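In this view, the complex is presented without one of its protein chains, the others remaining in place.
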Amino acid sequence: MEQQKNQDWRAKLHEIIYESNTYAGKAFDVALLIAIFTSILVVMLDSIQSYHQKYGDIFSIMEWTFTGLFTIEYTLRLIIIKHPINYIKSPLGIVDLLALIPSYLSVIFVGAQSLLALRALRLLRVFRIFKLGHYLSEMKFLTVALRGSMRKISIFMLTVLALVIVLGSMMYLIENRENGFTNIPESIYWAIVTITTVGYGDISPVTPLGKFVASLIMLIGYAIIAVPTGIITTEMAVAARKKGFHHEVCPGCGREGHDDDAKFCKYCATKL
Amino acid sequence: MEQQKNQDWRAKLHEIIYESNTYAGKAFDVALLIAIFTSILVVMLDSIQSYHQKYGDIFSIMEWTFTGLFTIEYTLRLIIIKHPINYIKSPLGIVDLLALIPSYLSVIFVGAQSLLALRALRLLRVFRIFKLGHYLSEMKFLTVALRGSMRKISIFMLTVLALVIVLGSMMYLIENRENGFTNIPESIYWAIVTITTVGYGDISPVTPLGKFVASLIMLIGYAIIAVPTGIITTEMAVAARKKGFHHEVCPGCGREGHDDDAKFCKYCATKL
Amino acid sequence: MEQQKNQDWRAKLHEIIYESNTYAGKAFDVALLIAIFTSILVVMLDSIQSYHQKYGDIFSIMEWTFTGLFTIEYTLRLIIIKHPINYIKSPLGIVDLLALIPSYLSVIFVGAQSLLALRALRLLRVFRIFKLGHYLSEMKFLTVALRGSMRKISIFMLTVLALVIVLGSMMYLIENRENGFTNIPESIYWAIVTITTVGYGDISPVTPLGKFVASLIMLIGYAIIAVPTGIITTEMAVAARKKGFHHEVCPGCGREGHDDDAKFCKYCATKL
Partner (left out) sequence: MEQQKNQDWRAKLHEIIYESNTYAGKAFDVALLIAIFTSILVVMLDSIQSYHQKYGDIFSIMEWTFTGLFTIEYTLRLIIIKHPINYIKSPLGIVDLLALIPSYLSVIFVGAQSLLALRALRLLRVFRIFKLGHYLSEMKFLTVALRGSMRKISIFMLTVLALVIVLGSMMYLIENRENGFTNIPESIYWAIVTITTVGYGDISPVTPLGKFVASLIMLIGYAIIAVPTGIITTEMAVAARKKGFHHEVCPGCGREGHDDDAKFCKYCATKL
């Protein structure tokens, strides 16, 4: 009976911590999000010199309190779940651990505390609460579309990389060291700043030829920026079209994915 | 009979102020727009030091005249309409009120006058005049598409927010306080400036490692900027398709998908 | 017979100057483009101080030679065509005249010569040569798509305009005059620089609150920049789909625009 009780207690806690379809589970998730948000705010404020000097001690105490709470939470998650190794290896598990380490690291290394901003990643937990609502299908939609465009985007990125290396080196030759293009890596940095249309202006061409080549790079970047947009939009359109398909299930073979105007199952020819 | 007259007078005024399909109604709307535009212009010019010193008094008089006129207009709107509370709570009503408050507030607080720029929101009234023309369907189209993409955009924005917090904090660690990254909020501001490709250049990385990480952020931003575009374009394409899709069913073969101008079923030639 | 000869001569010249499907016509168009291009180059080089001092006289002579040639060309165009008024009122005619005026104006006003850059608009004549090739349909495609999205884009632009006025005024209140936001028009200029992601950095927020609000504006701009892209892409997709339609002509009523899967004319039910 002792064991039974223990079992119940575990099941209950699992429901609260891991799920969010009960009232207690949802309350836990919301409380956790508030704790994460507050702890990030403390790290941010602590990084501001004037606040650090005034409230440094209070920030430190709050910091360690949150670290303590998150450590307890992490331990509980490990104890309650059946296969802790799966949780540890999951993206959420890694993020949860990353949010803890900096605090303990800061005992040894000064400044490691700033890594606490990694906690911001835990904010993505907010999507867990959305899961129950209509946000789930939207998230799936975005994930499917982005995964589908991964390969094309990576081909595109590689081409851009080769391009900025060549263009950056060219500018290093055209503009002299005195004009801010002090070495090739610096010039490549400039090329990236330019082709992505960020344009800080910390380095900018000075010679007429440099300005001419820079203009060409900008116009190239103008056309190039359209490529990832095209890729992702097309993939989303495909995902959107597929989403519209899944309504009817074939009575013969149980498969989905028929077009709207289909009269017969395309797999087994049963009348829909 | 007195009451009848009063009734007529109210109906007439309602037509002029709230509707714009009569000549008087349209004239009122145009006059109102000119008044709004002029009053904004006065606020703008008054904010320029040299003009303020020369024409400050005239601007002040014009300002109060417009405020007076708009107050009368607002009062009339309240009196004439049947359910004033509905008007007050409507977006247009809120904007109309916001356009009045700053003037009265400026009596107590110096500088509150600048809030008068909120009147610019009243310029959106221009769409009311368009309502009668072909602009109505275009506006509906845009509104439908944007509302449909709201959820996806908000998921996207949340992810970007978590990203800039993490990336900003990283840069705070990499670049020293001396390089402009004075604290984490400042660094997050920099990350937003960079990832949105605005790139002021008021803060920019100085160390080689900082420039390397910044380059990565820019390339990420390059791909990321494609996501909201993809979302909105897909939603618009869906809205465009729906608009074009006539919901008429052929009485002969029961099929849909006929064009708006179709007179006969394109599949079986039955008259629609 | 004298008159006949005159007629022939006019027809011949019309072919050379206005058309480009004969060898002489194409040669004339190419020569004209080279002349336009060279004259623009001269204006550009003349604007560079050091070149002006050295070659100013030569540039001046070239300038007047080109102006003379273009004046002769313009006069010929007027003489040869049947309805000169139609040419004068056409976009090409206006551009041709605009390219002449600055030279003559410069006799009276110093500096008017720089307006000669308006000649760049004449470069668009290059499309006339493309007309014969496959470029014609592509140009039609782009024109149709852009015209179709005009209304939506103008609604969008108006909303952006109201937005930057409100946001700019807000920043004028938040940041003080000392921080570069000297007056409301200046602040609106800053808001436009920011929301379009240009980001010069000549004015940038200094106070923490200002940076926070600026961050919000940038993120809004991030989502907003997707709207015109979505509008134009959707319009182009519609134009592309329509282009695919026009193949089959109904044998009954002669109308086009049938879907690919149509078996009967949707206007008169004739079998296709």
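Going by the order they are written in, the chains are A, B and C; count residues from 1 in each one.
Everything that follows uses one rule, which is that a contact is a pair of C-beta atoms (placed from the backbone, for glycine too) under 8 Å apart; a residue touches a chain by one contact, two chains touch by 3 or more.
In this text, all values refer to a predicted model and were calculated from it rather than measured experimentally.
Engineer: Check each of C:Leu13, C:Val144 or C:Val198 against the chain that is not shown and name the one that touches it.
Structural biologist: Final answer for the missing-chain contact: C:Val198.
Engineer: Please output the residues of chain C touching the missing chain, sorted low to high.
Structural biologist: 40, 43-44, 47-49, 111, 114-118, 120-121, 123-124, 126-127, 130, 134-135, 138-139, 141-142, 145-146, 153, 157, 160, 185-186, 188-189, 192-193, 196-202, 225, 228-229, 231-233, 235-237, 240, 261
Engineer: Using the touch rule from the top, list residues of chain B that touch the missing partner.
Structural biologist: 197-201, 229, 233
Engineer: Extract the touching residues of chain A with respect to the undisplayed chain.
Structural biologist: Missing-chain contacts on chain A: residues 151-152, 155-156, 158-159, 161-162, 165-166, 168-170, 172-173, 177, 182-185, 188, 194, 197-201, 204, 208, 211-212, 214-215, 218-219, 221-223, 225-227, 229-231, 233-234, 237-238, 257-259, 261-269, 271.
As a convention for this text, only the chains that are shown with their structure count from here on.
Engineer: Report back the single chain whose CA centre is most distant from the CA centre of chain A.
Structural biologist: Between chain A and the rest, the longest centre separation is with C.
Engineer: Chain B-chain C contact: same residues or different, taking over half shared as same?
Structural biologist: Mostly different residues.
Engineer: For chain B versus chain C, what separation do you get between their C-alpha means, in angstrom?
Structural biologist: Chain B and chain C have C-alpha centres separated by 28 Å.
Engineer: Nearest whole angstrom, what separates the Cα centre of chain A from the Cα centre of chain C?
Structural biologist: 41
Engineer: Send over the residues of chain A in touch with two or more other chains.
Structural biologist: Residues 197-201, 229, 233.
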